[in-house]
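Removed: one protein chain of the complex. Kept in place: all other protein chains.
Chain lettering (A and B) follows the sequence in which the chains are written, and residue indices restart at 1 in each chain.
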Amino acid sequence: MTTIAETPAATSDLAGLLAQHRDGCALEAPFYTSRDVFDADISAVFARCWIFVATEAEIREPGDFVTLDIGRYSVIVVRGDDGQVRALHNVCRHRGSRVLTDASGSVGNIVCGYHQWTYDTDGKLLHAGSQAPSFDPNCFGLKRIHARSVGGLVFVCLAEEPPEDFEDMVQRVTPYITPHQLERTKVAAQEDLIETGNWKLVMENNRECYHCENGHPELVCTFFPTWGYSDLDQIPERLLPAHARYLRSQAELERACRERDMPYAEIEEISGRVSAFRIQREPLDGAGESYTRDGSSASRKLLADFDTPRLGRMSLHHQPNSWFHLLADHAVTFTVLPLAPDRTLVRTTWLVHEDAVEGVDYDLATLTDVWHQTNAQDGIFVSRAQAGVSSPAYEPGPYAPNEYQVAGFVTWYLERMTEALTR
Amino acid sequence: MTTIAETPAATSDLAGLLAQHRDGCALEAPFYTSRDVFDADISAVFARCWIFVATEAEIREPGDFVTLDIGRYSVIVVRGDDGQVRALHNVCRHRGSRVLTDASGSVGNIVCGYHQWTYDTDGKLLHAGSQAPSFDPNCFGLKRIHARSVGGLVFVCLAEEPPEDFEDMVQRVTPYITPHQLERTKVAAQEDLIETGNWKLVMENNRECYHCENGHPELVCTFFPTWGYSDLDQIPERLLPAHARYLRSQAELERACRERDMPYAEIEEISGRVSAFRIQREPLDGAGESYTRDGSSASRKLLADFDTPRLGRMSLHHQPNSWFHLLADHAVTFTVLPLAPDRTLVRTTWLVHEDAVEGVDYDLATLTDVWHQTNAQDGIFVSRAQAGVSSPAYEPGPYAPNEYQVAGFVTWYLERMTEALTR
Partner (left out) sequence: MTTIAETPAATSDLAGLLAQHRDGCALEAPFYTSRDVFDADISAVFARCWIFVATEAEIREPGDFVTLDIGRYSVIVVRGDDGQVRALHNVCRHRGSRVLTDASGSVGNIVCGYHQWTYDTDGKLLHAGSQAPSFDPNCFGLKRIHARSVGGLVFVCLAEEPPEDFEDMVQRVTPYITPHQLERTKVAAQEDLIETGNWKLVMENNRECYHCENGHPELVCTFFPTWGYSDLDQIPERLLPAHARYLRSQAELERACRERDMPYAEIEEISGRVSAFRIQREPLDGAGESYTRDGSSASRKLLADFDTPRLGRMSLHHQPNSWFHLLADHAVTFTVLPLAPDRTLVRTTWLVHEDAVEGVDYDLATLTDVWHQTNAQDGIFVSRAQAGVSSPAYEPGPYAPNEYQVAGFVTWYLERMTEALTR
């Protein structure tokens, strides 16, 4: 029926799609709407790259676990009896039942509820009922997944051979992260939001702040809306006072960092590598301490026993799907997990000092207010974008200069897809 | 897997389907159930023909707009500052966001809520934030859609080159419509009903009254159940008294029309053209004035300051998806919009004189009663039809003589699909 019109089916030729893309413009519609592209995204991106899945604060004791889905994969992240963080496929080796069915919890061994096959936290099969003499339990351990903690942030890689450049990233971002001592934090709150749009629309929305000035009234109390203007000549006149404040705050922040031997300079490594990232410590507006409506701290028990609340935001972007803000008083992590071409889970986790007491050191509503509101607003933007690009009249438009990081995300994504085609 | 059975996938060969159709019988199942046929319907029918989308009464002032979806297209219908009705694609030229998200409203300019790209009501891009010097706003106006008002009924055409025979239809139906002065009406009520069936089942149901006698007790108080009997010998004996009333009422109506220089004769132009229609003024049963349980007027403030409430129903059928009844005291319009192979929106709009006062000149429940009930009944018929034709045991049966207009609709539809294949 392709003689009549370009139906979605006509778009399943990924090579054709890639050839058709115009540099500096948004992606073509099928990248956001096609089931075939979605499947390819899972296999070529999510099943190959390192993916942020949890904080160590969620699994502090041996036997603590979380489960989550990456595409059709179900992943167990568990702390072993030896204190190591491991990841396992959440699929029983008997007849395939999902083994752990809670989103989080604590176990001695990992027991499948169907026929009581019992594995230790390494995945080794311990018991499996009555079996034929030829049955070798060593052949039926839970399948292992590569896992790695980076300063308390747990990444997994579903590929048999993980990308080698992750090590380089770890080396370079670790000095920015460790000062916050995330291993001494606890989870104050976690929020799962299902947005009705493709995961790449969620990511593109995150990689620019062009929409912040009007779209995020709570966030721009502290987040400078000039963020993303690579060319300062582009900053519109009405934002020049904000930019002047930014420069003053940035100078102050750099001084504070140097006094404490904390790195702050921007590193941006996006194109040309699998483990792509951007990291920088930047100042906050207002009182300059935290993501609140006036910028003052949300928790008076500072992370890492810092001697000042004015450490701005240590912000890390990791491709394909996560970002992080580490402040003096708390940290907040985000991971984006595709559910369907037009449905995406965004998980947000707020961490505070392990000794901070709710109601005493921090008020939960105040702590989560800004990003709770911002996430909800972004969810609406993403749903409108998904609706719009689904029209046959949609034609990808050009990125503005202050969307250069969106362009960077798209370039990186297209590199992954091109690489997958030539493998 | 086609060696096992005819799966729905086996039906995506439209040419084969068309060849297989038996004249005078209902359509084969895939026409109602296949996603491929649905996509073809949108591109070959809804994106090529003129489609009724709104009444001018819904957008009386400059800046007034409605939005609605035709397949995956989202359409803005807006009255410009110059008073002209225009239609625009509801897709931002930046990154594709849906621009207007309300179903109706009023705007000065059309502003995308994502990054504040601002368009005038012509679609011209006025502002787009900070852009590179090479950015030419003239290249990024909202895309235009052909729009045309016919006596207050707004049609759009998504094709670049609209069908030429629409002009002929407009010339011939306008004299039937203009006496009702729809430009001097207001919307009393609008109802959106989602029926769980294919849009063609909704249309086929509309094009016959074989099911009215038992299916629509409220409607047949005024709508003669003999409608659709092209051959009078076919009228069953129990309906002969109704037919005798029809003939008397028709004679009286024709006299009233001649006295007022209003056309009433049937014109039926279905096969062999794209812009196909049927129009006729016919009498109502009971008190003969309006669609109410006893046939008396629902609004005592007559349209166009008519000097009599006894003007029957001026009924227009337009292919592919709309019908209209213009009475002396009110008008009611229907548009059928496909949502999925098995889901269809039916939008019904009741218009009354612009000066009619609710609660004084008309009671809203009385005005909407008959078609509200009739729509709900039809929704059930359509859902049962969709369920039935989805069975592999379904075999299209023959149309009865009083279903000749259903046969006409089907013939017209098949002409469109055949034409699309040969284009």
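As a convention for this text, a residue touches a chain if its C-beta (ideal position, glycine included) is under 8 Å from a C-beta of that chain, and two chains touch if they have at least 3 such contacts.
Please read all numbers here as calculations on a predicted model, not as lab measurements.
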Touch criterion as defined above, residue of A:C92, A:L153 or A:A189 at the omitted chain: A:C92
Options B:R144, B:R300 or B:R384, residue touching the unrepresented chain: B:R384
Where the missing chain touches subunit A, by residue: 12-14, 36-37, 39-40, 42-44, 47, 71-74, 89-99, 101, 113-116, 128-132, 135, 140, 143, 420-421, 423
Footprint left on subunit B by the chain that the document does not show: 1, 3-5, 7-9, 26, 29, 204, 210-211, 214-215, 229, 234-236, 381, 384-385, 387-402
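Operating definition for what follows: only the chains that are shown with their structure count from here on.
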Inter-centroid spacing, subunit B versus subunit A (mean Cα positions, whole Å): 47
